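Not every chain of the complex is shown here; the ones you see sit where they belong.
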Amino acid sequence: MPIFLSRAQALSLDVLLSRINAQDVAWEIISANDSALPTIQGLSTLGAAGASDISFLANPSYQAQLSSTQAAAVIVAPEVEQALTSQARLPSFARVVTANPYLLYARLAQWFERIRQPVVAPGIHATAVVAADAVIAAGVSIGPHCVVESGARVGANTALGPGCVMGAGSALGADSRLYARVTLYPGVTVGARALIHAGVVLGADGFGLVPDPSLGKGGWGKIPQLGGLIIGDDVEIGANTTIDRGALEDTLIADGVKLDNQIMIAHNVRIGAHTAIAACVGIAGSTTIGQRCMIGGAAMISGHLTLTDDVHISGGTVIGSNISTAGRYTGVYPCASHQDWQRNAAVIQQLGQLRRRVRALEKG
Amino acid sequence: MPIFLSRAQALSLDVLLSRINAQDVAWEIISANDSALPTIQGLSTLGAAGASDISFLANPSYQAQLSSTQAAAVIVAPEVEQALTSQARLPSFARVVTANPYLLYARLAQWFERIRQPVVAPGIHATAVVAADAVIAAGVSIGPHCVVESGARVGANTALGPGCVMGAGSALGADSRLYARVTLYPGVTVGARALIHAGVVLGADGFGLVPDPSLGKGGWGKIPQLGGLIIGDDVEIGANTTIDRGALEDTLIADGVKLDNQIMIAHNVRIGAHTAIAACVGIAGSTTIGQRCMIGGAAMISGHLTLTDDVHISGGTVIGSNISTAGRYTGVYPCASHQDWQRNAAVIQQLGQLRRRVRALEKG
C-alpha cells in the first residue's frame, strides 16, 4: 500500500537492491517464471502489497499469504524458496532469497526511509532562543521555539525539532535527531546518532526524600539530585519516556540501548549496551541492568538490584530480586474469565491453609 | 459548590432544562411541596450542592444523601421518586424524574460547560509558525508558539492550544480542540470533533528492531516506521498519551474511541469504534481490539492478539492470548497484608509440587 516512488522513479528490483546497505547480508534474485525483473515503487506487507511493491516473509505464521499476495517480489529464506519451487504452480512473484529476510527487509526500509524523509535544512530558526556561548557545530538544524541555554553543545548535523529545550551545559552528539518538545536538563550528555522522540524528559530530579523532623510529623526533606545523566551513542528513546539524573553519581545508559515509549528510568540506574526495553517499563533507583537484555512491556524492576547480561524479562513481570543467570523470567498472574478468576483468587488467599491441609493428610 | 451562573443569570429549573440537548432523553419536573420551581445557578454533587444548585442521583450507593442534601433540585429515577413520595416527610427539593439520571446530568453538565468556556477567537497568534502551504479552514484558532508545517491541514473551527506541533502533511478535522503542547508527527490524520489533551504524541516511531550483525554483538538495526496513524471522528485522547505510527500499514483508531491519560498504543494496533480505555493502559504492537470494548486502568495487552467486540478487561489485568468471546476478563493477584502475602507467595512458587502431593495422596 505505501508507495514511496513515483512511477517515473520506479527501480528495477536488482537496481533497488544495489542501492541498500549490504553489509553482512547477501541475497540471490530469482525472477518469476523466467520473466524480466519487476520494477518496484514501494514496500509493503504480504497482505497489502500491490503489483509494484516488494514484500517479505520473516514470520513463518504468515507463509500461507504467499499464495495470495499481489507483491511483485518477496524476500524469502532458502527453505521457503525451496518449498515454493517444488509446488506444481510456480509463484508469480520474483524472490529475493537470503538467510535473514527480516534483516534484508530492514535494510530496504532504511533506504525507503531516507528517500522519503525530507532533508532538514541546517540553520537556526528565527524563533529559537540560543545562548551566545552555546556551541553549535556545522550542519545543525534548530527548529522553531527551541531553547538552547548557556554552554550547551550540539554536534555536527544534529537536528532539533520544534520546542526542544537544552539546559545549560548539556550536550548532544553528532548526527542525532530530536523530535518535538524534547527536554534535556542542565548537564545531560547524549552521544552520537541519537534518536529521541517527542515529549522525552532527560535528567529531571530523581525521587530522593528523607524524613525531616523540622518539617513536622511526616514531613519529607528533599535530597538534591547532584549527579548527572550520561547517554551513549546510537541510543533511541521513545515518546514521553523519562530518565532521571543521579543523586550523587550519574545515571548511565550505554551505547546501543533502545527504549520504547513511556519508560521510566530512575536515578543511578545503569543499563548495559544493546539492551532493548519495551514500552511502559519502570526501573527503580540504583538498579543495574546488564548488556543485551530484553525487557518486555510494562515490566517493573525494583531498586538496588543487579540483572546480569542476556536476561529476558517477560512483559508485565515485576522483578524484586537480583538475577545472576541469563535466561527468561516471567511472573504474570494468568488472566481468566472474571468468574473463574474470582474462584481462583479466593483460593490464592488461602494457599497457606491449603498447604497445611495437604500436610495434615500426608501425616494421615 | 461550583457556581456557573451569577444570580442575575439564574434560570428557573424548567427554563434551564429547556436549553439542554434533549435528544433521546425525557423527564418530568415535580416541584417540592407544590411550591414554585427553584432558580438554578449551578450543578453539584448531592453532598456539596447549595440552595441554588441542581444535583443528581445516579449511583444507588449515594441514596442516603438525599435526606441531607441542600440541593434545590435533584435528578432521580422513577423508582427513587416513588420512594421519596411514599415517605412521611416529603423532600424539600424539586425532582427531575427521568429513566436515565446519569445521562440527563451529562447533558446539563454539557450545557454548563458551554456557558463556562470562554469563546476561543479565531485567528493565528503572532508567535505561531505556520507554513505558507498549510491549509487553514475558516474559524480556526492557532495559539501562541504553535508550529504548523508544510502541507498540514486544519479543519473549520478547530482550535490549537499553546505550543502544539503539526508535522508536515498532517491533518486535523473540523470542530476539534487540542490543548497545550500536542504533537502530531508528519502525515498523521485525525478526524472531526477530536478532543486531545496536553502532552499527547501522535505518530512517533513504533519500536521496530532487528538484530544486525554489522553492528557488533547484540547490536540492533532500526526498522523504519513507514506506516501512518489514522484517527477517526469523535475521539478523545487524555494527557501524555502516545500512539505510534505503523511499521508498514497504518495504526488505526476508529470513530468514537475514548482514551484516558498516559495510555500507550503501539504500532499497527487497530481499535474498534466506541472502545473506551482507562488510564495507564499499554497495548503492544499489531493487536486488534474490537468495538465497544472497555479496558480498565493499567491493563496491559500483549502484541499480535485479537480481542473481539464487547470485551471488558478489568484494571491491572495482563492479557496474553486472544479473546474470542465477549465478556469480562480479570487477572490480578489479590492484595493482602504484607505478612499474609509472603506466606501465600511462598506457596505459589511451589504449586506444581503441591499438586503432585495431592495426586500422591489420591493414589493412596
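Here are a few things to note about the model shown:
Each chain gets a letter, A and B, in the order it is written, and its residues are counted from 1.
Note that in this section a residue touches a chain if its C-beta (ideal position, glycine included) is under 8 Å from a C-beta of that chain, and two chains touch if they have at least 3 such contacts.
Worth saying up front: this structure is predicted, and the values here are computed from it rather than measured.
Shown chains number 2; the total number of identical copies in the complete complex of this file is 3.
Just so we're on the same page, only the chains that are shown with their structure count from here on.
Residue ranges of chain A in contact with chain B, taken from their complex: 1-2, 4, 21, 23-25, 43-45, 48, 102-103, 105-107, 109-110, 112-113, 116, 118, 125, 127, 143-145, 161-163, 179-181, 195, 197-199, 234, 236, 238-240, 256, 258, 260-262, 273-274, 276, 278-280, 291-292, 297-298, 315-316, 332-338, 341-342, 345, 348-349, 351-352, 354-355, 358, 361-362.
The residues of chain B lying in touch with chain A in their complex are 127, 129, 145, 147, 163, 165, 168, 181, 183, 185, 199, 201, 204-205, 207-224, 226-227, 240, 242, 244, 248-249, 262, 264, 266, 280, 282, 284, 300, 302, 314, 317-321, 327-334, 336, 340, 343-344, 346-348, 350, 354, 357-358, 361.
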